[in-house]
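For reference, the structure is listed below as structure tokens.
Excluded from the complex is one protein chain; the other protein chains are retained at their positions.
A and B are the chain letters, set down in written order, and residue numbers restart from 1 in every chain.
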Amino acid sequence: MSQNVTNNPANRDNDEPRAVDVTVPIWLVLVFGLLCYWGQLYLCNHAGGFDKQVYAPYQTVDEVASMNPKSDTDKFMIMGKDVFDKTCTACHQPNGLGKEGIAPPLVGSEWVLAPGPNRIAHVALYGLTGPISVKGKEWNLTMVPWKDTFDDEHIAAVLTYVRNTWGNKASPVKPEQVAAARKEGHSGPETSPELLKLPVQ
Amino acid sequence: MSVTASPAQTAPRPSPQSVRTDIEVSCRLPLLGLFGSGVLWLLLGLLFALIATLKFHNPRFLSSEAYWTYGRMHAAHTTALLYGFGVQTALGVGLWLLCRLGRAPLAAPGVVLVGIALWNTAVTIGLIAILCGDSTGFESFEMPAYVSAMLFVSYLLIALCGVLTFHRRAEGNLYPSQWFVLGSFFWFPWIFSTTSMLLLCLPVRGVMQSSVAWWYAHNFSSIFLGFAGLASIFYFIPKLMNRPLHSYYLAAMAFWTLALFGSWGGIPGGAPLPSWIISLGVVGTVLTTVPLLAVAANLFHTVRHDLNALDNHLTLRFTYVALVFWLLAGVQQIVGVLPDVSALTDYTWFTVAHWELFHYGFFAFAMFGAIYYIVPRLLDWVNPPMWSPGLVKCHFWLTFVGILISYLALLVGGVGQGFLLANPKYSFAQVMMSTLMALRAGTPGDLFIIIGTIFFLLNFALLLLRWGFRYWVENSGGLRKERL
Partner (left out) sequence: MNNGPLLFLGLFVTMACSWLSFVMGPQLQMGDMRPTTNIVVGASGQIYPHPEPGTAHQGAEVYRANGCAACHTQQVRPRDLGSDIDRGWGVRRSTAYDYLYDQPVMLGSQRVGPDLANVGKRMDTISILLHLYEPRTITTNSIMPPFPFLFEKRKIQGVPSADALRLPAPFTPTPGYEIVPRPAALSLAAYVASLHQDGYLFEAPPPLRAPGGTNTPASAPAPAAAPTNSPAK
């Protein structure tokens, strides 16, 4: 491979390059125009109105607002789902059906659907041990207490969630009701007979 | 054969050889300094990269000391490459182009030399700081705050001499390469000072830092280094093929659209920023299709009548390959920014593949092509050929094959990684295992590039030795070779 391009014996380099006055081809101008058009369309749809509250994949602030829960009940359910997903699914399963040898079902459970939530509030707060009958089946397992992990609001939220999901339909649980159960106090986990002694409220 | 240069604007005529000689003499020491130190930094950066890739073969490799941990090797590699090699060679080629095209010798070469010394000192301090744990934490901007001022000042010393040279030009008409060089020189101080201010001196709040850091990294590579490489490509291809550039207006269109749209981008699609910032980046990057097409059309029309000329000149080989890599990297970047694609390829080796193609493929090749042409002229020794042809061949083929291996390995690995990552059924451990083969396959590529660069340095050293010997023989022997 030779290093020199010129065959000029005086070894003069070529002159400096020049550029010729050829005009820009029309197809390139068209491509440019089309891309600009596409660009402004893209910005219309994906720039969120240049609002700092709009993150992908949402397209407008209105859309973001519509995705936010609208009522306090909605928010409470979400809080409850949050707690349930993080804590309860391990045993009661994400579909609430429980698992043999692990935890009884919550779906359609008479305990969950009782008119008043104080019994299940006790279970959530203090745990449960010993035999208990759920939906005609006998379960004999242990549930740990959660009174030191969650406050009344979070326990009320998860109970509300459990009572209103998977086809369950029951009244929401208020934090005051959980507070009352907490005030009643209990040493060690609950047992089925002790729970049945509590009047439903 | 000496005619004094007339300062009046003239139509392009063969320039008087004495002006050319003045240019080469004025540029000699500064450019040898810039190129020599630049390639040494390249080698150092490549060695850091090699250590980093070897850790994918054995994570325990060099893990006992903090200096050699992967995070620091990665930062040291990019710093040495971008600031040691990238900035210096871009400045060197840019200065020479301004001199040649403006038909004026380099202004204040002594000041440039001071700038070079300062720059190298600053990068050395910065690199040692990174190895000792003082990196800033921002990619492509890892050197700590205490070297920022030194870097900025030394850059200005060099760049302003270039601007002064431009101001003193004898040739009134500007050639596109000059726009690119001036654009390049102008961009760096702005992005560097802004980023230093907003990230190091008076840090902005929260994720704004990431926006600035991504903007800086993108502009540094696409515009500052990109313009320098394109300046070289636009100059050498027409010149060495002895044909005019096909279209002045296409070049102008490429220049302005690249400056405008090429500077918008660099932000990953899923970044925790409001969607408008990311969308602007997407639009800007997709619109770089226009300069891509403009450059491709312009240069292909220039070369298409005489494709055999590529074999005649080694600089042309390097430059042409650089152009193809630039186009390929541009296409990859455009495809990679589309939301459906970026959802797959963000945070994978796909983006690293693009980085390597751009910096080792396009930029390094463009610079080497220029260096192979410029250095013999600086030393006034064009005939007989100075470069040892065997070493040049080794350099070209080793680096070319090396880049292909490295790029393809990372590209395939990255796309595979992206597909697996997008499917939550695959655990992260499985995703990671899938990339290992690709990463290990890329290591020979890095090795080839290193060996190729060593061949270049050997060639360079031999050349300087031979020139030095000849110079000594001439002067001490009393024989004055007639200046061409």
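Miscellaneous remarks
Convention: a contact is a pair of C-beta atoms (placed from the backbone, for glycine too) under 8 Å apart; a residue touches a chain by one contact, two chains touch by 3 or more.
Small disclaimer: the values here were computed from a predicted structure and weren't measured.
Although it is left out of the displayed model, the omitted chain contacts the following shown chains in the full complex: A, B. Interface note for the absent chain: among B:192, B:264 or B:360, the touching residue is B:264. The chain that is not drawn here is touched, among residues B:96, B:119 or B:187, by B:187.
Residue B:199 is the one among B:199, B:299 or B:334 that touches the chain missing from this view.
In the full complex, chain B touches the hidden chain at residues 55-56, 59-61, 63-66, 69-72, 74-75, 133-139, 166-167, 172-174, 179, 182-183, 186-187, 190, 194, 198-199, 203-212, 214-215, 219, 252, 256, 259-260, 263-264, 267-274, 277, 280-281, 284, 339, 342-343, 346-349, 351-352, 421-424, 428-429, 432-433, 435-436. Within chain A, the residues in touch with the undisplayed chain are 52-57, 61-62, 64-70, 72, 74-76, 78-79, 82, 157.
The criterion applied here is as follows: only the chains that are shown with their structure count from here on.
Between chain A and chain B the centroid-to-centroid distance comes to 46 Å (mean Cα coordinates, whole Å).
Contact residues on chain B toward chain A in their complex (touch as defined above): 12-15, 17, 20, 100-101, 103, 171, 175-177, 234-235, 238-240, 242, 244-251, 253, 257, 269-270, 272-276, 278-280, 282-283, 286-287, 289-290, 293-294, 297, 309, 311-314, 316, 339, 372, 376-377, 382-383, 385-387, 389, 392-393, 484. Residue ranges on chain A touching chain B, taken from their complex, read 1-5, 10-25, 28, 31-32, 35-36, 38-39, 42-43, 46-56, 58-59.
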